[in-house]
Structures are given as structure tokens and as C-alpha cells.
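Excluded from the complex is one protein chain; the other protein chains are retained at their positions.
We just call them A and B in the order they show up, numbering each chain from 1.
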Amino acid sequence: MTASTTTPSRKGRRFRFNWVDSFLWFIRITAIITIAVGITGSVQHFIAGEGPTLEQWRDLIISSISTGAMYGLIALGYSMVYGILGFINFAHGEVFMSGTMAAIIPATVLFNTGFWDAQPVLSLIIVLITAMITSVLTAVIVEKVAYRPLRGAPRLIPLITSIGVSFFIQYAFAGLFGVAIRSYPPPPGNLTEDIIIFGVPIEGTKILVIIVAILAMIGLWYFVTRTKTGRAMRAVAEDKEIAGLMGINVDRTIVTTFIVGGAMAGVAGLLWALLFRGVDFLTGFLPGIKAFTAAVLGGIGNLPGAMLGGVLLGLFEGVGPILVLDGLDIVGIDIPAVSQLRNAVAFIALVLVLVFRPTGLLGERLGSEDRA
Amino acid sequence: MKFKRSMRLVAALGALALVAAACGGTDFEAGALGAVTVESGEAVEIRSLEAISGEVAFLGIPNENATRMAVDDFGQIHGHDVNVGTGLDDLCSADGGQSAAQTIVSDEQVVGVIGTSCSGAAAAASPLISEAGLVLVSPSNTSPSLTSDLAGNVAENWNAGYYRTAHNDLFQGQAAANFVFDNLGLRKVALIHDGDPYTNGLTTAFQNAFVELGGEIVVHTAVAVGDTDMVPVLTEVAAGGPELIFFPIFPAEGTFIVQQIGGVAGLEDVVLMGADGLSVENFMNVPETEGMYFSGPDTRFDENTNEATGVNGVDFLAAYDTQWGGAPSADFWGHAYDATTMLLTAVEAVAVVDGDTIHIDRQLLRDELSATSGFNGLIGSITCDEFGDCGAAVISIFQHNNLDDHQASKSNILYTYSG
Partner (left out) sequence: MKRDLKHIRALGLIAGLSMSFVAGIGMVEKFNIRVLIEPAVTMGYLVLFVMPFVAGSLAARGVPNPLVEPVRDPRANGISGLITGLIAGVFTAIFVLIIDTFDVTEFFPNMRASTVEEMTFGFGLAVGLVVLVLATTVIGGLGGTIFGLPQRVRRGLTTAGGWVLGFALFEVIVSDIFSFADFLLDLIYAPQGGLEIWSAVIIGALAWWLTARYEGRAKEFALTVRDADPKSRIRRSVIWAGILAAILLPMLLGGIVNELLINVSLFILMGLGLNIVIGLAGLLDLGYVAFFAVGAYGTAVLTSTMGSAIGPGWSWWIALPVVMVFAALAGLFVGTPVLRMRGDYLAIVTLGFGEIVRILLLSDWLTPIFGGAQGIRRIPGIPVPFLGTISGTRPELFIYFMMIFVGIAAYISYRAQNSRVGRSWAAMREDEDVAEAIGVSTVNAKLLAFITGAVIASFAGALFSAKVGTVFTNSFDVLVSIIILVVVIVGGMGSIPGVFVGAFVLIGVLGGPKSPGLLQEFAEYKLLIYGALLVFMMLKRPEGLWPSARRSRELHQEEALQDAWLDKAGEFDDDESGEVTS
């Protein structure tokens, strides 16, 4: 470990760094060119009258935004837990699933008794409360049983524990509710009808989703910045030890974080019930991964970033394939069945964002122990 | 296997010498593939290999249940019970099928296997089972690559000893294409599969048949299993301006498609058509599926009686309800029942009775199965061709018009195709 080994490696280091950097630049340039060509191609198609019509594009964009809003709500939970405890809570997707699965029970009962259509607002509120309570319960129990004992452990351990918890909850629900997919009744009242906003007809459920997401965001923002508990959360996220020394009950604050995250997931559960209506025990898995992707996209630990990341992810994976991939045929790359590649597009988008901006779009917000 | 056989042979010869000295018996010579000897007190061993766990369990569990019911109804073979043992899981995958098949062929007493549910599993299980001399009779495999192209050419994954009572997908593709082209008079179709070899095989079969009739496939795309947001794929489909969408996939993604199709401009009047993967209870319960067409094997089994057991479709469903609660979750129960009885009938026919023991020659069993002709089962009249396609070869297309009574809908048949 003397001069003979360090000098060559330092020389090699500089050489290697350039190579890595140039590879990253290669990725950046390829990405920009591909996207540009793809969009040009799609525009050409559009002008020529092929491809989706304006109305279809419009519906697609709105639908993608509302899906993205839902990802954003789930992403909030991931972001908060990461900000405070420093690990990816894999089980958060299952927290979301538990809420939306459990709320099928009141929804079905209400539907069968006719209450569902008779009192749409009240029915939805009942579903919302059930979903929120279940999600919160799941989150809190998981925290108490699986995460609290591991508070001081190296970061990998709680991460792996959360993977185990995720499996456990998935298959517990599979055992309890059965493996077949279950459907919510159609949205009550006139929700599925189009409402005209600025001359654009948008389906009622999609508007509701976006509005609820915005309201949740505002509520969360108010909670985190204006209330005492919220400030305690931010203090604990900043530095656990010092916050504890200042008299903040760290344990309780962490539980509160999980409660808030669970509540947001519960709201997302309601929105899922309205938008997609089908739930099975694996429903939490992919949206969970995508929500974490969204959180990373926006900047981990950063709450507005989580929401932004969610909406952007929804747009990337919804609009991306058709906009970019379909358009590539003007240079001879003919890709059939572009919709099949949606998830790939979502992950490629993640990689690209991290290559272009490693801390996420709006920057990270982490505690002192986690900051790089 | 070779070493174990030789050790067993030495032990057997020794024992045989003793036994031969003790009692005489008829001479039984086994054929090229060997034979199974069922002693007094032992049972005739068959196995069930279906997809019984995970998300596809709804496909395999009714098949295994039907197999067990058939065994109970058939009774004994020359005084010996028939034993199915623990149901094996094909995990709907090639490696799962292979592992399970390995378990089966390790037991030299097993005569035949009823399975698999998934064509992918059969691709790996079939060579193993064939090499070991057993027979594999499938109630659910529909992939053409396992038998032939129905024009006399053997398929790439065919193995001796493979039979199926389910139809060949080339058949169903043709049936569906005919229906859309002739009966509905439509010319522009969009296809959606989900990456599974079965669904993809079916859409490809439809495409080939439809194009040959003169129609046009405007979009042939796919969703991924687990997808929930269908608006993008429906937008891609809508961009092609189809008159009908044929999506022979499974309830999870199918439900999302029918529920979200209203949100995509341009698809207001499009006709929807699915296949047997979708004609299950939890899909047909969804209100938006009313008016859809479904293609699949004809399941009007009420009138058909299985000649080996005397049970007809109505009796079966009633017995199923009593024993397992509710109706079967997928539509191949009749095929499974018939596959089992077909196998057991063949075993009974080739078994050589020698006092209290029976000998079952494996090659003769294969010959007997291959020669099945006009066997009356729940699914209709069964005749096997040279490559193992034994299905009753009747595809029917019904329109779903009764959300409360699915059986009534399934009887609302608009078109029947029997090749």
C-alpha cells in the first residue's frame, strides 16, 4: 500500500473517470436525440392524420395525470419514511393495498343495499374512512413490530425486513381474501359523466382524483409546516438525536409519520377504487415500486417533489410510449405493441432523470446522518 | 435412472426366483417401454399436474377437482383402486412443470398424468414424461406447438404419449375469425394479448385466419400482466380505428380494459370479444361486459353423458357444488373429467389380469389412447388424431346477455364451428 500502488491507480483513476463521464454523456445525448426524433415523428403522424386524434391525446394526458396524482399520494409515504428513517419502506405498497382491499367490504355491502347510488357522497366517505383506517393500522403495526426494534441497525437490515413484511402482507391478504381479483362497484352518482372545464370534457372521476390529490397535498403541507407535530416531524427528519435532546418524543413522532403516510395511502386507495376499481393482493406491488420511483424522481425526502415526481411518472409511462416510441418509425425503427413497453419506459425515465440530475428534480431533503 | 434400474433388477431377479419357486403364474412379457405391475392391495397410480397456486389457481383447481371426481365415479379397475395422490403444481411455468414432472416420473408405479394447465409447463413436462414412458393427457393446453398445425405437420414440441381433450388454438382462431368476418361482417380488428404464450398464440392464430379471409388487423398490441392503467393501450388501439377488439386475455387485465374503454375517445361503438380465459364468473359479473362476445369450447354439457361413468353435465355440476362449494372457477372441468375417464378406460382395456395382480404395458396404453374414437364424454364425442389432439373440436361463440345468470348467457350461442 505504498507509492507503487497508489501512483498507478491515481493515474488510472483519472483515466477511468473520463471514461465513465463520457459514457454518461453518451447516454444523455442518445436519450435527447431519441426523444426528439420520436416526438418529431409523432408530430408528423399527427399532421398526416395518422395516430391518435386530438381528443384521444387529450384523454390520454388527463388520464395519465390522474394516475400520476395517485402515484404521488403513495410516494408521499415513501418520501416521508425515507426522510425520517433513511430506508425504503417496501411494505408501503402493501399498506396502500390493505386499505383499498379492505374498503371493498363496505363498498360491496353499500352497493347491494342500494345505499351506494342513493347516497354517493356518504358512501364514498365511508369507503375513504375504511381505507384510511386500515392503511394506518397496517402501517402502525408494521412499524411497531418490524421497524422499531431495528432502529439503530445498519440501513440494509430494515430494508430487507420491509421486503419480508411486504411479502407477508401480500400473501396474508391473498389467504384472507382469496386470489381472485375483486371489483368495486361502478362509481356512484354521476361521477362517470363528463364535466366541461374550459370547453374540455373531462370524466368526473378523473377530476375528483386530481382535486382530492391537490387537497391532500395542501392538507399535508399545512400539517407539516404549520402544526407542532409537523414541525416535530421535520426536526426528527433533520437530526434524530438532537431532536430527542430537545425534548421531542422521537418514537411518537415516527409513529405519526407512519400514520400520516398511511393516511395518504388510504386516500390513494379510495382514488384507486374510483379510477381502476379492480383490486387483488398484488395491487400494491407495482404501484409501490412506481411510487418509490416517483419519490426518487422528485427528490427523496422532498414532499412537493414526491407529488411532482408522481405526476411526471404518470405522464412518462402513459404518454411516453406512444409519443416517443411510435414516432421512431420515421427513422426506420418500427416498434409494434408499444404499450407493452410502458413499465420499461417508466424505469428508463428514472435512470435518465438520475443521470441528468442525480439528486432528483427538486433536490433531496435528508437527515444529517443520511446526507452523502 | 440406469443405475437404480440395474440395482432393482438384481434384487428383483433374486426375489423373482424365490417367488417363482413358491407359486407359478402366467407369463407376462412387457413391451418396449416396460410395464407397470399392480400387486394385490395396491392401487393404480395416476397423477394430477395443474396450476393450483398463485394467481392462476382458478384455472387449475377445478381441473384437479374434476379429476378426483372422475376417479371416484369410475370405480375400480379389475379390483384395484385408482389413486391420484397429492395434486402436483405446475406453477404455470416451464421450470415448474419440469420439476413436478421429475417428481412424477421418479415413481415407477405411475401410469399416466392428467395435466398440465398451462401450455408453457407442458413444453417442459412433456419431454420428461414421454421419455419415461408415461402418458400425459391435458384438459387445458391449447397451444398448437404441442401437437400439430392441424394440417398433418407435427409441431415442434410434440412428444409421443401426449394427448389432450382441449382444443387446438388454431381451431379457435379460425372459428373466431370466421365469426367476425362472416357473421358480424366486420373488417377491421384490433388484437390485444398479454405476453402469455396462450393468449399470444390465440391472437396470432386469429390474425392469420382473419387476414386470409380478407380482413385487416389494424393494431396488434399487448398489455403486461399486472397493468392497471389501460388508457394508453386503448389509445394506441383507438388510433387504428378498429371496429372490433379481440382480447383473449385473463380477468385481471380484462376487467380493467372493459371498465376504462369508456374513457377513450373513438372507441364508443367498438365491439368487444374475448375468449375462454375471460368467460369466468368474476369477469362476467362486471356490468360493462354485457353485450360482449366470447369464444371458447362449447360448454353445453348438460345433455352429454360420459359413457364410462354415466354422469352427465348437470349431475357433475351438482356434485361439484356439494363437494367443493359453488361452481367451477374455469371452464375446463368437463375436459378434465373426460381426460381422466379416457385414461382409465384405456388402462382397463390393456390391463392383463394375472390373478390378483394386473400388468399394464406402457406402449399398449399409448396405442389404446391413440386409437380412441367416438368416446362419448361430457364434452362430446372424442376422437384422437395421430398427434394427440383428441378434443371434441367444437368451438362456440356466445353473447353475454344475462349478468345474473351466466349459464343462460353461455347458452346464448350465436355460432358454432366444428372444422
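Points to keep in mind about this one:
By our rule, contacts are C-beta pairs under 8 Å (C-beta built on N, C-alpha and C of every residue); 3 or more make two chains touch, one makes a residue touch a chain.
Keep in mind it's a predicted model, so treat the numbers as computed, not measured.
Contact with the chain not shown here comes from a single listed residue; of A:Ala48, A:Leu156 or A:Ile196, that residue is A:Leu156.
The residue from B:Gly96, B:Gly112, B:Pro248 or B:Gly296 that touches the chain not shown here is B:Gly96.
The residue touching the chain not shown here, chosen from B:Ala222, B:Ile358 or B:Ile382, is B:Ala222. Looking at subunit B, the residues touching the absent chain are 1, 3-4, 7-8, 11, 52-54, 57, 86, 88-89, 91-96, 98-100, 102-103, 105-106, 120, 123-124, 127-128, 131, 145, 156-157, 193, 195-197, 199-201, 220-222, 224, 325.
The chain not shown here touches subunit A at positions 1, 5-6, 9-10, 12-13, 16-17, 20, 23-24, 27, 82, 87-88, 104-105, 108, 145-146, 149-150, 152-161, 163-172, 174-178, 289, 292-293, 296, 300, 335-337, 340-341, 343-344, 346-348, 350-351, 354-355, 358, 372.
Just so we're on the same page, only the chains that are shown with their structure count from here on.
For this pair, subunit A with subunit B, the centres built from the Cα atoms lie 40 Å apart. Note for the complex: subunit A touches subunit B at residues 50-53, 55-60, 63-64, 67, 179-183, 186, 192, 203, 206, 276-278, 280, 282-283, 285-287, 317-319, 321-322, 326, 336-340, 342-343. Contacts from subunit B toward subunit A in the complex involve residues 54-55, 57-58, 195, 220-224, 226-229, 231-233, 235-236, 238-239, 251-252, 255-256, 259-260, 262-266, 282, 285-287, 329.
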